[in-house]
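What follows is a single structure, and I will ask about it in a moment.
One protein chain is absent from this view; the other protein chains keep their places.
Chain IDs A and B follow the sequence of writing; residue 1 opens each chain.
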Amino acid sequence: MAKSSIMPGFRPAIGFTLVYLSLVVLIPLSTLVFKSFQLSWDDYVNIITSKRVLHSFRVSFVTSLVAAFVAGFFGFIVAWVLVRYSFFGKRFFHALIDFPFALPTAVAGIVLATIFQPSGFLGKLLSETFGIQVAFKPLGIVMALIFISIPFVVRTVEPVLLEFETTMEEAALSLGATRLQVFTKIIFPNVFPALLTGFALAFARGVGEYGSVIFIAGNIPYVSEIVPLLIVTKLEQFDFEGATAIALTMLVVSFLLLLVINMLQYWVRKRSGQL
Amino acid sequence: MSAATQPVNPARLFVREQRALQDPNWIKWSLIAIALSFIGLFICLPLGLVIFQAFSKGIATYWSALAQDDTVAAIKLTLLTAIITVPLNTVFGVAAAWAITQFEFPGKSLLTTLIDLPFSVSPVISGFIFVLLFGAQGWFGEWLNAHDVKIIFAVPGIVLATLFITFPFVARQLIPLMQEMGNQEEEAALSLGASGWKTFWAVTIPNIKWALLYGVLLCNARAMGEFGAVSVVSGHIRGVTNTLPLHVEVNYNDYDVVGAFAGASILAALAIVTLILKTALEWRQANR
């Protein structure tokens, strides 16, 4: 309490914070939990294990996972290039990275749908040359989620690469390491926790993403229907029980995933002596 | 998400090429090519398409699409939402950051975690919880109905859902900054006899103003662009409860591509302006 001894304004600040937090976030969010108490366990299991729901969970998690991997891989390269090399237009590209953050998801959705639909610029190219259909398939969802994920990965990895002590690399080189060994043994292990964070953020965002996905996904049950859309569908049919059960499951699973990833990160940092 | 929205000082991207750390040219240029292709495909192409599509049928069609009553109503509603939510969440952000960074109290880290909570909730669920509260079948549904108050499928619902979604933005920018700065300057001002309120305005606010603006900017962009949460509570009533993103969706689903992209281009312009201001603020903050 020493810190607060002379600073004024604690009561009004904390008071407003707690009241506002409760009104805007905690009370609304807790209704989901209370609502779910009205469901019996059997009802809940029935809803969650229905074929359509299980499929949508599979679609959501698999596409998010794939997208986070792809964005993680390429996002790392983008961050690397932006930090380590100088080339014309670098600052412009640096600023562009945040475009997916700034662009409203609905706009992203219709733009990506327009690009990848069978008559679209890339959709046509891909289907005619390679016979790959993107839109209205899980692949389309992956594309939308990659778009959304880019800034999460780049913006978490970039500062860590910037802060990275380059003398560690010089030390490794002076000890006879090859450039590849410097990367795999020195740089990557130090950047990995940040990459993992970026991956986790991208994945968590992907699972919940709605606006940018629904236009390109085609929303075909059992094929390209994502969990958030299924919640909306249940709502439109006034199936509040169904929506509640799915929403709560998704919330819990996302929190568990974040928890697992946080623990994983803690473990990685601990193992590498960074804690 | 906190880390992902922290500003990176663009000036620091200046590279001093040291001999030992220089990658061979073929590696350097291949990686640059891969990175730029990736950015080109996933960022530049969508950006170009919005601009191209909006004007593809000529500028006259574009203006007529924008001049429709529904579009104008959607723009007004979007602005209204932002005007209500951004100041509220800004005041909250400052209050929360003040409480968390200037004082020690039990449960502080829990509070910090709770502030971030809306970031990890799907937009659809964010809207859904307000339906559960205020919808026809919700906790307050009957009472609201009896008193003829409409929240869901009306403007208040949209504002509430947007408040929830944009809740952490300002606080998230301020907390790390104020933590790093500590409170020595504030203590100095107080020791010189300034009142608490005076100290806040004369010492704290000037120190955090760029980060505050940065938070407000991101908060505003999200408030104007939010789709999922708003979509759940809005009911999609043309000209009444459609924000601009919803208006874009409705037009797109009605195969009114020009109309959809006219609205989309406004939102894209908003995104570009946000990006430019954001970059400018990053420079400002870096040179503070």
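In the analysis below, a residue touches a chain if its C-beta (ideal position, glycine included) is under 8 Å from a C-beta of that chain, and two chains touch if they have at least 3 such contacts.
Following the convention adopted for this analysis, contacts and distances are computed from a predicted model.
According to UniProt, the chain absent from the figure is "Sulfate ABC transporter ATP-binding protein", selected among "Aldehyde dehydrogenase family protein", "FtsW/RodA/SpoVE family cell cycle protein", "Sporulation protein YqfD" or "Sulfate ABC transporter ATP-binding protein".
Note that of A:V33, A:A171, A:I220 or A:M263, the residue touching the chain absent from this view is A:A171.
Mapped onto subunit A, contacts with the missing chain fall at residues 165, 167-168, 170-178, 181, 185-186, 189-190, 272-274.
By our rule, only the chains that are shown with their structure count from here on.
Across the interface of their complex, subunit A is touched by residues 1, 3-6, 8, 10, 12-15, 17-18, 20-21, 23-24, 28, 31-32, 34-36, 38-39, 42-47, 49-50, 53, 88, 91-92, 95-96, 98-99, 102-105, 111, 114-115, 117-118, 120-125, 128-133, 137-139, 160, 163-164, 167, 183, 186-187, 190-191, 195-197, 199-200, 218, 221, 224-228, 231-232, 244-246, 248-249, 252, 257, 260-261, 264, 267-268, 270-272, 274-276, 278-279 of subunit B. Considering their complex, residues 1-4, 6-10, 12-14, 16-18, 20-21, 24-29, 31-32, 35, 74, 77-78, 80-87, 90-91, 93-112, 114-115, 121-122, 146-147, 150-152, 155-156, 158-159, 162, 166, 169-170, 173, 179, 194, 197-198, 201, 204-205, 207-211, 215, 227-229, 231-232, 235, 238, 240, 243-244, 247, 250-251, 254-255, 258 of subunit A touch subunit B.
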